[in-house]
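Here the complex is missing a single protein chain, while all its other protein chains stay put.
Chain nomenclature is as follows: A and B, assigned in order of appearance, with residue numbering initiated at 1 for each chain independently.
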Amino acid sequence: MSSLELKDLYDGFRDPDVIKSFQKLIAREAKILERNVNIMEVCGGHTHTIMKYGLTQLLPENINFIHGPGCPVCIMPKERVDHAYVLAQQSDVILLTLGDMIKVPGSHGSLQDARAKGADVRYIYSPMDALKVAEENPDKKIIFFAIGFETTTPMSAALLDVVIKRGIKNIFFHINHVTVPEVMKELIDSRDEHVNSYDHRIDAFIGPSHVSVISGSKIYEKFPKEYHIPVVVAGFEPVDVMEAIYMMLKQFNEGRSDLEIQYKRLVTPEGNLKAQALIEKYFEKVSLFKWRGMGNVPESGLKLRDEYAAYDAEVLFKEILPYDEIDDHKLCICGDILRGFAKPQECSVFGTACKPSSPLGSCMVSSEGACAAYYKYGNLL
Amino acid sequence: MTKNIVLAQGNGGQENGELISKIFYKHFKNEILAKSEDAAIIDGGRLAFTTDSFTVSPIFFDGGDIGKLSICGTCNDLAMMGAKPTYMTCAVIVEEGFSVDDLEKIVRSMKKELDINGAMIVCGDTKVVPRGSVDKIFINTTGVGVVQKSGISSNCVSEADTIIVSNQIGRHGATIFANREGMEFSSNLQSDCTSLWPLVEKLLSEGIQITAMRDATRGGVAAVLNEWAKQSTVCIEVKEEALPVSDEVRGICEILGFEAYNLANEGTFVLAVKSEDAQRAVEILQEFEEAHHAAIIADVTHQYDGRVVLLSAWGSKRFMDLPTGELLPRIC
Partner (left out) sequence: MCLSIPSKVVKIDTELNIATVDTMGVQRTAGLDLMEEGSVKIGDYVLLHIGFIMNKIDEEDAMESLRVYQEILEKLDEEDRRQLVLDDDNCANREVQ
């Protein structure tokens, strides 16, 4: 007989006394550990939790966070934003995307700028909202600019599923879905060339919460196995993150490199099989996808399978979409920040020329980007 | 600043402030304007004078409508300066095709609210514009009030003050988001749209020493506290746990990734009172239905002058900054 209340699921994992308890336990383990360790939280939501709840203020000095590139808005390269910009400017197009995406600067400006100039750009809360827009505008082409990691990909697939089943003719997709394990692998592999000290090594990963709900924790198996890097899949609340750090420190002190699940209430090794099947049905991997600030990451992007090319905006609008490579702003060091080589405050334009209201680089755009999080919450740290 | 106006410049936050100072204040500058209070104090301190335009969408929402808002909003600005709302104007711009029944509904709402404030409309203007030129109806109201207690100003907040909020925060902003087309929520959430003069009148008559007051409209409580911290050159330290937030507002904030202190209020105000009067002020407010959840939320120090600090229940702290940009729901 369950006595669990909805409030418990929020408050119980934000309990100040429990947070303080883990602070004590972590302090003990860190003391035994002695050496400095770098923990990378892959996911932007974790960066947000750490910054918002001031968790770095609670941790001992030998524990250091490296902020990972897990923010699908932040890693959107200028080239893809330019695609969205060009598409939005077509007179018969309504461009739809999720929240923060409209603020990311491309070479001509952001989608927000395009909207101010008259383009029909709308942000939606759910991909399914596209159905209503399509119904109300039968003479327009509704293009859904799809972004996000494994968490969000199945929702785009579900939309396409409905579009096909109902025979809707005016909804199209521009796919920018990316996957997490490949970029984690790239972060480790590419470090050997760039790094010549222990300062930038990644000692452990905090595994993304909701990517893992969909894909299961199985996708991280190779990190402890092949690289001896522990992975603890953590939830989003501050207690979750503190418990995960404690679990990691125990691993270090016990000489283990294991894949552990802290977020037991939602993550299993297998994940959501139905969601995975939907993704598999409609999408396949592209061999290269450019991540802003990181360059091309192999096998990390998705595209619609060829049999669904009729719904693929990239195919339909091939003639007008630009494919030149574009450099990021010269002073922007988002690349280094996304790979964990630098912290936002080390950027020469952080907080001055580059702020949330006028971002130069992607890390400042989304509220989960490391720079935006530091700007908003980080001055006291 | 951008070359063309962007939506964010209407947000009541950073971009809005920038637009106001770089364009309007630059050309209109004078001593009275520079004070940047909720209402201007004119005629040697005897009168308070203010104006506001109302473009809220949807025009009918849970807990009110654009009419009620147009009176509350302006009367509250007067009340926040310790002035009794007395005379008002009403200028309406209405779109061709708008329902006359709806217009009357709105005007009736306005009258109801005028009666609560004891104020009257003495002049006005009506314009009808072609379909599409405005979004249904825009209303501007201007108000004049007689100052009952002078010296209330955001420039005078000091360490001798304690900060109080009159009710649960973020209700109006949360309700608007919940009611807006495209986001389907259904809940008991209601805007807190209310006339504040009766509450202010009681506080003044009980001799509460009020240093500053401001209703936390666009930009929410965060905007008010940041303005005070800047204008009075002090640090305001907010105890996060003390901020009163209703469950429903919390729900919307969780769902959309907002902070309640960034959401607008239309019937909730922040006060800085002398610390020795703080407890009594809270008790007086709590007797009003509209201020049931009044609470002390912050102290004033000089730790980080010009900034607002949020203290968590577990000992960490961070800045509570002015919101920037359009308030977009977080997605990923």
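Odds and ends about this structure:
One rule holds for everything that comes next: a residue touches a chain if its C-beta (ideal position, glycine included) is under 8 Å from a C-beta of that chain, and two chains touch if they have at least 3 such contacts.
Note that the structure is a prediction, hence the values are computed from the model and not measured.
Residue in contact with the omitted chain (choice from A:50, A:81, A:259 or A:278): A:278.
For the chain missing from the display, the contacting residue among A:154, A:181, A:230 or A:356 is A:154, taking the whole complex into account.
The chain omitted from view is touched by exactly one of A:37, A:59, A:81 or A:98, namely A:98. Across B:134, B:224, B:256 or B:294, the residue that sits in touch with the chain not pictured is B:256. By the touch rule set out above, chain B reaches the unshown chain at residues 178, 184-189, 247-248, 250-252, 254-257, 329-332. Seen across the whole complex, the unshown chain contacts chain A at 2-4, 6-10, 12-13, 15, 17-18, 21-22, 24-25, 43-46, 70-72, 98, 125-129, 148-149, 151-152, 154-155, 158, 161-162, 208-211, 213-214, 236, 239, 264-266, 272, 274-275, 278, 368.
The criterion applied here is as follows: only the chains that are shown with their structure count from here on.
One inter-chain figure worth recording: chain A and chain B are separated by 35 Å, centre to centre, where each centre is the mean of the chain's CA atoms. By the touch criterion stated above, chain B contacts chain A in their complex at residues 2, 4-8, 14-15, 182-183, 254, 257, 309, 312-319, 321, 324-326, 328-332.
Across the complex, chain B is touched by residues 10, 16, 19-20, 23, 44-45, 51-55, 57-58, 71-73, 98-103, 112-113, 116-117, 123-125, 129, 132, 147-149, 151-152, 238, 355-357, 366-368, 376-381 of chain A.
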